[in-house]
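One protein chain omitted, others in place.
The chains carry the letters A and B, assigned in the order they are written, with residues numbered from 1 in each.
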Amino acid sequence: MNAELFGSQVNVWVDALVRVLIIVGMMTVVVMGLIWFERKIIGRFQMRLGPTRTGPFGLLQSVADGLKLVAKEDVRPKNADPWVFELAPYFVFVPTFLMFVAVPFAFGFQVRVLELGLFYVLAVSSVSIVGWVMAGWGSDNRYAMLGALRAAAQAISYELPLVMAMIAVAMVAGTLNLQEIVLGQSRLPNIVLQPLPAFIFFTATLAELNRTPFDIPVGESEVVGGPFVEYSGIRWSMFFLAEYAAMFILALLGSAIFLGGWAWPMGEQWGASWQLLLTTVKAGAFIFLIFWVRSTLPRMRVDQLMGFSWKVLLPFGFAQIMVNGFILVNGWPAVTSGVLLGTTSLAGLFAVGWIVQRSVSRPRPRPVMMARSEAAQ
Amino acid sequence: MKGLLRSMGVTLSAFMRKPVTREFPETHRELPERDRAFPLLLWDFEQTEPFCTGCHACERACPVECMTVLMKDNPNHKSAGGDSTRRKIIDKFWIDYGRCMRCNICVEVCNFDAIAMNNTWSGHEMSVYDRADLVQDLPQLLSESRGGELKAWRAP
Partner (left out) sequence: MTTTTPGQEFETQDLMINMGPQHPATHGVFRMVLQVDGEIVRDLIPHIGYMHRGAEKLAETMDFRQGIGYMDRTEYLAQFNAELSYVMAVEKLAGLEVPERAQWIRMILCELNRLSSHFMFTGAFGTDIGVFGTAFVYSFRERETILDLFEEITGDRLMYAYFRPGGLAWEVTDNFERRVGEVLKSARQGIKDMDGLLTENEIFRARTQNIGIISAADAIDWGCTGPVLRASGVPLDLRKTEPYLRYAEVDFDVPVGQVGDTYDRWLVRIEEMRQSVRIIEQCMAKLQPGPIMPERMPRMLRTPPGEVYLRTEAPRGEFGVYMVSKGGNRPHRLKVRSSCFANLQALKDMAIGSYVADAVAILGSLDIVLCEVDR
């Protein structure tokens, strides 16, 4: 059995090994870059400088952090369940990297072109929650336990809107193959046709990644790090690595299915390097948005988070699918159905915004002012 | 959603502003003249001896009792053949910076203007590995003033 790798025929196992090594190596570098990027960006949002000490512009900060984490003592609490505690990082780490297999970078430039790529990514991404719950349970710590249960509830709630958003896109694209979804957007990115699913996808991504405003499983001021509270050193850094790797992958995915990946606006005729650059820029914008949200918004509460998912995002996701179906089943010309899709979806997005605003508004949010005579009584 | 967008706008405007960070060990903020770090003894350059006569006023006034003062007869006094007008002079002086609460009372009670609060960065960067090192003796207390760099501030 032979497979094609960089234009030459090699054994499939060698091929697989080489690809895995490339992924792990690349992801480690990317994650380090992302951590540095996040610290710099959030620093600027907070009018700070971010890391400046290690290397030029603090570029080596992640290396220094990594070295420190590797050198740190790997502590296991006395009452922890040894197997569950030790294995948990792998259950988070491995599924995250498996997601990478189907993600498109450029035309023909991905690990595997899977026919059910979208489905595969979704299926694999939900495995890592097992690792979170294992970490929370195995640590024998109450904060960790609370965090793990929060994480499980959150993952279940937000998996569904994520699926709904992706189904809506798949309906428009007519395929689950990620490469073809991207190719189909060479003239118009999906975000124009499907703004509501794009919003749902972004929200659900934040929840999947446990990032603000959905960082309740790891909420620093409540459960002090959640499931990771007992982890240290290399094990903790595996969670960390997986978190950022997942962020990068979901950003790539988001840019592929909503922003047109490498295809929009130049189509497929441009070279692979341009396409790569385009993908990176779009994913970078996506990640920048995540950082921006992180540095701005407060954390939601666990019941509000559930309510938002089940009462707002999920019904709207269903509605979008139904509307898509009603429009697409007629087989109208592309322009007609495109305009209809875009307007209905945008209306849905505004409806979500209105509901969110409505749910918290109070008649008079400003305090009453008491002048001197009234106050003196 | 309007409020969320407004929040995002605020952070974006901050993103465009200049960072306010000072990179501390390299760039030191200029300290105001009145800055109070830790009390120091002043050096009388005319008589080449400390101003302090060891009168115990500061020791008695100190709320946290961080000072220990011992006085002696001035060997440089006129009666002993020297040219100083100080009959008594400080013999030994310890201030435990670990106890000092920098309240400025010792400076206010001093009748000889012999003690002042350090208003340079050397008074702030005083971390040591052992608390015992925070107990300063007479030469250490005088060294800043003897070096001539200290411009002590006095309340008008």
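Keep this in mind: a contact is a pair of C-beta atoms (placed from the backbone, for glycine too) under 8 Å apart; a residue touches a chain by one contact, two chains touch by 3 or more.
A quick note: this is a predicted structure, and the numbers were derived from the prediction, not measured.
Undergrad: Could you tell which one of A:Leu122, A:Val302 or A:Leu349 touches the chain left off the display?
TA: Checking the options A:Leu122, A:Val302 or A:Leu349, the one contacting the hidden chain is A:Val302.
Undergrad: For the chain left off this view, which of B:Cys55, B:Met71, B:Cys103 or B:Met126 is in contact with it?
TA: Within the whole complex, the residue contacting the unshown chain is B:Cys103.
Undergrad: Pick from A:Leu146, A:Leu162, A:Met238 or A:Ile327: which residue touches the chain that isn't shown?
TA: The single option touching the absent chain is A:Leu146.
Undergrad: Could you list which residues of subunit B touch the chain missing from the display?
TA: These residues touch the chain not displayed: 1-4, 6-7, 9-11, 14, 20, 32, 34-36, 61, 63, 101-105, 108, 117, 119, 153, 155-156.
Undergrad: Considering the entire assembly, which residues of subunit A contact the chain that has been omitted?
TA: 42, 45-48, 142-143, 145-146, 150, 212-213, 215-216, 219-224, 294-304, 356-357, 359-362, 364-372, 374-376
What we mean here is this: only the chains that are shown with their structure count from here on.
Undergrad: Between subunit A and subunit B, what is the gap in Å from one C-alpha centre to the other?
TA: A distance of 54 Å separates the two centres.
Undergrad: If we count contacts the way the header does, which residues on subunit B are in touch with subunit A in the complex?
TA: Interface residues on subunit B, with respect to subunit A: 1-4, 7-8, 10-12, 14-15, 17-21, 23.
Undergrad: Going by the contact rule set out above, which residues of subunit A touch subunit B in the complex?
TA: Against subunit B, subunit A makes touches at 43-49, 52, 292-293, 295-297, 352-353, 356-357.
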